[in-house]
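Contents: one structure, followed by commentary.
For this depiction, one protein chain was excluded, whereas all remaining protein chains were kept in their positions.
Chain nomenclature is as follows: A and B, assigned in order of appearance, with residue numbering initiated at 1 for each chain independently.
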Amino acid sequence: MALKKYFPVFVLPTLVAFIIAFAVPFVLGIYLSFTEFITVADAQWVGIENYIKAFSNDDFINALWFTVRFTVVSVITVNLIAFILASILTKGLKGTNIFRTVFFMPNLIGGIVLGYIWQLIINGVLQTMGVTITYDPKYGFWGLVILMNWQLIGYMMVIYIAGIQNIPSDLIDASKVDGANRWQTLRNVTVPLIMPSITICLFLTLTNSFKLFDQNLALTAGAPSKQTAMLALDIYNTFYSRIGWEGVGQAKAVIFFVIVAVISFVQLALTRKREVEQ
Amino acid sequence: MNSSSKAFSKAVLYAVLAVASAVFLAPILIVVINSFKGKLYISDEPFSLPDGETFAGLENYTSGIEKTEFISAFGWSLFITVFSVLAIVIFTSMTAWYIVRVKNFFTKALYFIFIFSMIVPFQMVMFTMTKTAAELSLDTPWGIILIYLGFGAGLAVFMFCGFLKSVPLEIEEAAMIDGCNPLQTFFMVVFPILRPTAITVAILNAMWIWNDYLLPYLLIGSEYKTIPIAVQYLRGGYGSVDMGALMAMLVLSIVPIIIFYLFCQKYIIKGIVAGAVKG
Partner (left out) sequence: MASISLKNIFKIFEDGTTAVNDFSLEIEDKEFIILVGPSGCGKSTTLRMIAGLESISKGELMIGDRVVNNVAPKDRDIAMVFQSYALYPHMSVYKNMAFGLELRKLPKAEIDARVREAARILDIEHLLKRKPRALSGGQRQRVALGRAMVRSPAVFLLDEPLSNLDAKLRTTMRTEIKKLHKRLGTTFIYVTHDQTEAMTMADRIVVMKDGVIQQVDTPQRLYDKPFNMFVAGFIGSPQMNFLDALVSVRNSQIYLVLSQNEINVTGVFGLDERLLSYADKYVKVGIRPEDITNDEDFVKKNADKLITAKVEVNEMMGSETYLYLDYAGEKITARVQNARAETDLSVLAVKTDKIHLFDPNTTINIFI
C-alpha cells in the first residue's frame, strides 16, 4: 500500500518526540540506577549498591508504607462514595445534571491548587485544637485522603453512571420478575454488569493514588519531618535535596516503576477476568 | 412501595445530594471568601465572612498578580497547553492511523511500546528526561511542546488506535479510488471521522498539561512560570507566606477552568467517559 512510504510524515514526528521524552530517558534511567553520578556524564558503575541503599533508607520504607496505606484507604472510600452517588443520580431524579456538574468540578482543578485549598480548610479546622496539619502525620494522612476523595469521586462517579446507564433495563426488570430484592439485584445484576467500569475506576484510583505528587507537595510537603512524604515525593527529595544520592534516587524510581507496573497488571488481570461479555 | 414512602425516600435522596453538594462546593467558596480578606486574618479565622475590619477588597488580587507575574504565567500556561494539545492530537492520530493500517512487526512493536509507556510513572524518567531535554536545548516553551508530545503519545496513540479499528476500511478505499493520496485520505476523510476521539484526547491532555506542575517546573521553571509553578512559587519560599495573595491566586487559577468546564461540560464528561472506557 502507498501509505507505507509515508512513514516519515505519519510516524516520525511522534516517534522522535517519544524517543527524546521517554525511550532514551527510560533506558538511561535504568542504567543510571546502577551507577553513582551527579551529572549523567560522570556515572560510575556500582552494581546494586543503590538498591541496597534505597531499601535500607528509612525515609523510603516509610514513604512506601505511607503510600500503601493511603492507596488502600483512598481506593475504597473513593469508589464506594462514587458508586453510591452514581446510583442515586441514575434514579431519574430532577436536577441530576446539576448535581453531576457540581460533583465533577473538583477533578479539573490541578493538584497544587487543590493542595492549598485543603491546607487552608484543614488548618482552619485543626486550629480549634491549637495545632496545624504538620503537627502529626495522621492529620496529613487523613488530609490527603479527604483531598483525594474530593478530587476523584466526581470522576469515578461519572464513569459509574455511564456503566449503570448501559445496563439494559430488561435485565433489571427480569431480575425483579424473578423475585430478586433490591440488594440481590445490585449484587447479582448491577455489579457484574458494570464490571468494566469497576475495572477502570479501580485502575484509575489505584494508579492515581499511588503516584500522587502535586497534592502531597502542596498539602504537607512531607512534614512533619518527611513522615507524610509519599513515594513520588521521596524520590523527588532524594534527587534534588541530597547531593550524591542521585543514583539512589534513580534506583528508588526504578523500584517505584516496578511496583506500579505490577499492581497495574495484577489489578487489571483480576478484574478483567470477572467482566462479562454483553 | 406506596406513594408516601416513595416521597419520603425521594426526600432522603435529595437531602443526601444537597449535603454532598455543599461538601463539594464549600472548599471553593471558602477560598473565594478568604481571597477578599486581609492577609493577616485568613489563617486565624478562615471560616468567617469578611467584615468591615477584615475586608481587603481587591488588594490580594493586585498584589498576587504582581508577585507571581500571573498574567505572564497565564500566557505561558495557555501557550504550552494549546500548542502541546494541538501537536498531540495531530501527530499521534497520524501515527495511530499508520499503525492500524500498515500492519507489520515494526508497527506492532511500536504500539506495544507506546502502551507500555502509559504505566511508567513520571519519576522514573524525571531526572534523565530533564537532562536529555536540556542537552538538546529543549528547555524552552517550544521545546516542552515536543516533550509533551512524547509523553502524551502513549495514551493518545492507544485511544486513536482503539477508535480506528472500528472505522471501516472501505471508506478509505473509496477515497483512494476517488483519487486521494495518503495525506489527503487522512486529513480530508479519516481525521474528520476521528473527531469525537480527537476531542476526547484533546480534553484529557488539556487537563493534564494545564495542571501539570513538576515537568514544566523542572524543565523551564526557572525562567518561565506556568500557573501551577507560580502558585507553588508563592508558597515555596519558607518564612512568612502572603496568604492573601495565595488565596487570590487560587481563585484566579480555578476561574478559567470552571468557565471552560461550564461551557464544554458536555464534551468534557463525554470525553472522560470515552477515555475511561477505551482505557
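Going forward, contacts are C-beta pairs under 8 Å (C-beta built on N, C-alpha and C of every residue); 3 or more make two chains touch, one makes a residue touch a chain.
Here the structure is a predicted model, which means the values were calculated and not measured.
Shown chains touched by the undisplayed chain in the intact complex: B.
Residue B:Ile193 is the one among B:Leu13, B:Ile115 or B:Ile193 that touches the chain not shown.
On the side of chain B, touch with the chain left out of the figure occurs at residues 168, 170-171, 173-180, 184, 188-189, 192-193, 195.
In the analysis below, only the chains that are shown with their structure count from here on.
If each chain is reduced to the centroid of its CA atoms, chain A and chain B end up 16 Å from each other. Across the complex, chain B meets chain A through its residues 10, 13-14, 16-17, 20-21, 23-28, 30-31, 34, 42-44, 46-47, 91-92, 94-95, 97-99, 101-102, 110, 113-114, 117, 119-129, 131-133, 136, 138, 146-151, 153-154, 157, 181-183, 186, 207, 210-214, 227-228, 231-232, 235, 243, 246-247, 250, 253-254, 257-258, 260-262, 265, 268-269, 272-273, 276-277, 279.
Chain contact summary for the complex, chain A toward chain B: residues 1-4, 6-7, 9-11, 13-26, 28-29, 32, 39-40, 85, 88-89, 91, 93, 95, 99-106, 108-113, 116-118, 120-121, 123-124, 127, 150, 154-155, 158-159, 162, 196-197, 200-201, 203-204, 207, 211, 213-214, 217-218, 231-232, 235-236, 239, 246, 249-250, 253-254, 256-257, 260-261, 264.
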